[in-house]
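One chain of protein is taken out of this complex; the other chains stay put.
When the chains are written out, they are named A, B, C, D and E in that same order, and each has its own residue count from 1.
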């Protein structure tokens, strides 16, 4: 067996303790996902897969200046709780876990932490983490983002149904690009595609602000918004490339602070 | 003294218990604000004033179909904590208070609740409340909004400095319209007005996503973004009219659910 | 519009941040109330109205040496929970909110804080807040009082039924004095007036110590103890004058510490 | 060894499980105390001793209709924290422990529970327990009392210094009566005896309402209010007899509910 | 009455505050028990009796170098919850109480604390307390033990049924030795004695590791494992002597740290 090149390690957990001690200047990227229904064809871990893919891609481009922390594969998913296989942490618990990890690292000397969430439902909690840290660790550079919002251009170009979102065109394309063998292609099925199919509350929820929530069984029987059968891995690659590019640029800016 | 017309009461707290019992179909509007620095000329309660004004204006237009709950005059303001007079609840505590009020009402038979926040810093917490309620009270219609985001058209027309935000043009115009005597006009002073005046982190925070936080003393010495000296009460009225109109329309939609 | 005299501002929330910075020697008065049933004729916010009235009257008499903080309009009201319109915070949550406000102010340099509660059910929680602060902020001067216990002389003179208390003679007289238009006079109705009408447990609860609790629906169908129809605003003024006088004197003593 | 008469067992913990099952109609008495400084001559467990003595005396008089639960020997004592040997639970933790014990028993079928506290500092917390139970266990008969307030007549007759209280005349007399060997008589020393000796804040704290707290080191160097050297066991017996008599009568009333 | 020799006091609560101040070098022993079913013949407080007996015996042998803290008579007993008389604290609450006591003492200058549990169900919680203290009080010497595991030799010699444990031979022998009058000898009855009598899950639970839990009503109708009718007080004395000897030796080692 050839000796691996330890300078090229991207995962923080693959470092030894003395090696970690020498990377305190690095940006640490924490991928957070979810274990929740993603329709008939995408795996329960879809959001974790996407977060980890993006985190590692950014870390690779930063070549030693960033490391990927072990990820959190459970998120805040109350809206999917009635679908089998969903495991949802309360927002409070999710906040505590992320805060705890970040505080440990902040107190041990790391100054730059970026959380990448593959799941939109983690957003409010990450906003709270951000505020809590501002009160207790004002000098830490803590940022977070949803993966799904980082590709405005590619998303605009992707043909989608009138209603499109969870487990729909964009998400499916991404998983086809990242982990094609994880998709049960023959089971991919369209969900709700038109505003007309939505009930009054679900329609109201599409206008923001204000924000109003709807459980996913009230959106669509199969838990899907849009038509996942229409997309390709290539489209997913375009979306992911935009995400990784933007986020790498942002990470560079954080490293310059 | 003339007998007041009790059918025209908008404030929930002004009702008697038997009267409240007869309004279970009504929309209840909870204004939430903050007690925090608003620069040299706006009062600490600026956000509470705005939330209560909007809540009452909407309730009045709905003439008996909506009531304004007693408001919460403290919010989540860690970014302003170093300025005198700021009192900040932790996100967790704010979440618990709002949740508790809503759960009480939900269990007592009210089905439509709308939270109106005059303070952007309450947003993440309200997002968490929304998710928590989805898990425990799936049939309750719970919506929330920030006041500041409900006037996209009037805001686009308001002349502002390159950097504008907290205690800046829009917020000052609104308080001039709502409560002119609460403004210390002679002390209104411009804060940071250009991106060039911001430090690297503050500049980075203007790009979203990702989200990264900055304490307000790192934005501007006087805690102000933009130039509050340039606006008038008339401009505030235009902004408020758009906010109230949009929100009344939304409230009507909630009443139809 | 005439320029208001900012030196005469009594409400803390009406100050700007720089103005607040100059009032660190002042006594801060926090009114806390409740949103709970007050029989057929008094409003749900009765306790908040009384707390705010007293707090502001004391602050006015202290002319700039005291300020009224934004009040808490929700309290600890489990005994009234079965009556429509009651919203009750758990004792724990109420404790946390009051503690949090006081700690914020204590850490920002204010040294004298007085909580005025219009609702007896907040008493145990305020006792806990007092103890907690003794452990963590031993140098802060923190005091609290119930409004209802501050007029022993006027109360002794007020003619009442054998059983008198919640929403009864004294409370009704006070609201008639403070906010006559908030009272639905034509609906005021006597509640339980004699010990004989009480069941065994309710009667036992009138002996103290020990302390034993009874839910209000077990006291009286309309949630009233005593006869609110017998009193006048003038009687309320006498009670309130004694309360405000005593409390102003106490506040003076706190300012001398 | 003679077989003990198991029908005369007063302590709940001395019963077997099948025996306990047959006493669900009994009143359960929970003594709660404190571990805190009691001056130079009284033991740290003074309050626990008094609570347990009273609880057992009442249970004995009720001959099988009441049982004494294992007691809590730690209480809420932040005001004594700076004196060696004091162990203080936070109010919150004390509330949780008492609530938990009572809820267990309530769910297992006991309906009458009386808490007897030897320590005044536990009062606010017990008030919160009472309120919490009202919300969750409305049919449980839960009462609590401080030992110290149950002998108004004997207390009025006891000669005391102008300032008298913690570890003073009454408390010392009681311990001399209950556990003479626990008192280090030769070390009993007077503490603060006159209002004049108190500082301004300590003096203000003697007026109630409002309530304001003072740490005990700010009252008296030796933590004593009054003169414990002037009393006898006989005086303690008179006080205790009044306490036990009143409380037995109250317990009888609870058994009749 | 003869003056007691105060230098021979073993119970911490019997000391005065000035005496406690002089014992900061001592080892403090905290006995923790349970209030839970112990079959037909042993008292509910069996585990507390055993913990307190052992704690006091060790303290006596250490003659002034160790003191017994007031004990906790409630423990973590969810597996016995369906049997009358059981009162179970949640693990979380038990952890908080023990932690709080230890932290108070650690902050007041005591450096050596040993918890002796008469109840196996408290073990996991004490393990958590140990870890928590390691994080916050790294210099405190905190140790804990179950009474039941400290007599491997005597236990090996005690004749027992194939299945033996809770309220069985060893525990009964110990209570017969410590408090014979607390045992209802005529009611002692064998419980489950053979593996064959156990259901599949109960049998699986006897293999460790892994650990799997079974509620006691699924082990045996009377809550007993083994045959308590076969043992004597003398056998209990042998077991207790081994426990006290081992623990005294360990305590000596702690005093030498």
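Everything below uses one rule, namely that contacts are C-beta pairs under 8 Å (C-beta built on N, C-alpha and C of every residue); 3 or more make two chains touch, one makes a residue touch a chain.
What you see is a predicted model, and the numbers here were worked out from it, not measured in a lab.
For the options A:73, A:191 or A:226, the residue in contact with the chain missing from this view is A:73. Across A:63, A:93 or A:257, the residue that sits in touch with the chain not pictured is A:93. Shown as candidates are A:63, A:108 or A:257; the residue that touches the absent chain is A:108.
Contact between subunit A and the unshown chain involves residues 1, 3-4, 6, 11-21, 24, 35, 37-45, 48, 69-71, 73-74, 81, 83-90, 93, 96-97, 100-101, 104-105, 108-109, 180-182, 184-187, 223. Subunit E residues in contact with the hidden partner, per the touch definition given at the top, are 76, 78-79, 81, 88, 90-92, 95, 114, 121, 123-128, 130-135, 138, 141-146, 149-150, 200-201, 204, 207, 209-213, 215, 247, 250, 253-254, 256-257.
Keep this in mind: only the chains that are shown with their structure count from here on.
Inter-chain centre distance (subunit A to subunit C, centres taken as mean C-alpha positions): 49 Å. Within subunit C, residues 81, 88, 90 each touch two or more of the remaining chains.
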